[in-house]
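Here the complex is missing one protein chain, while the rest keep their positions.
Right after this comes subunit A.
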Amino acid sequence: MDDGAGVSNLERRYRALLRVLPRWYRADREEEMTGIFLAGRTDELDLEHGWPGWGETWAVLGLAVRTHLAAGAALTSAPAGVRWLGEIVRALGLIGLFVGVFEAGASVRSVFDESGPLAFSAQGAGGYLFNVLPVVAFAALLAGKRTAAKVAAGVAALPGVLMMPFAGLLVLFQLPGLVTFACLCLGFHREAPTPPAGRLAWWGGAALLLGLAAGAWPGTALLVVAVVAVRVFALVRGDFVLGRAVSVFALLELGPVVLLLLSGTVVEIAVVLVVLLVVSVVAPVRRPQFS
């Protein structure tokens, strides 16, 4: 419909804005949406010099997130081949929360144990408070309070953001938290499916108890072993989404473990953990045959 002739600058700008939407969505909706954009803007000067408003731009960006991470409503019209992307983001967000809950348990344990994880991650005493926030985020998500979950995860990730300019490589310890926050914001939007609260609550409780049972260093080792176990489970089960999400998470955990290795305290164990994580990252995932 758009041959370029007789097309106003405003229409060009709207069409450029719509390019943030996935191709499959645009193919179906671009003409229809452009018609609505322009229906209320008929002034010649506006058509020549006008731009899409901030409100419209923001709404289209929101729609772009929902359609790129196809879920819920968007899922019905999304091509099968792209449906997994949103699922992976949500799975990664949940994995990050599980690990956050695990670390919260370890953090509480470290109050009673001086060799706790905070000693290694160089956080101050206030870090204890930040470390238990993932439990709040996890509980809020399961209760359907998505905004509260994002706020809690965002506050938990805040020290990582603030220390970025000064922390150098230590910022790698905060990376999983930052990615978890991003995944929660992007993946758990209004149209995204609700996570199964009953089943996840049990796993969350188990992660908390595991963290309480573990110390700092054994806790890191336990975490890596858990990552490998879930990665093997995903491979055997042919779960593409879980496998890919765990691979990305293993990559995020690689940084802190490599730093642990470089610190030279427990070199042999750190080497084993690095190898396990690298294998988890590069291990194959069986991609499903989409219809």
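The rule we apply is simple: a residue touches a chain if its C-beta (ideal position, glycine included) is under 8 Å from a C-beta of that chain, and two chains touch if they have at least 3 such contacts; residues count from 1.
In this section, contacts and distances are computed from a predicted model.
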item	value
Name under which UniProt lists the unshown chain, selected from "Transcriptional regulator PadR-like family protein", "Urease accessory protein UreF", "Cell division protein FtsI" or "Amino acid ABC transporter permease"	"Transcriptional regulator PadR-like family protein"
Residue among A:Leu38, A:Leu251 or A:Ala283 touching the omitted chain	A:Leu38
Identified contact with the non-displayed chain, of A:Arg13, A:Arg29 or A:Lys145	A:Arg29
Touch residues of subunit A, complete complex, unshown partner	1, 29, 31-40, 55-56, 58-64, 66, 72-77, 190-191
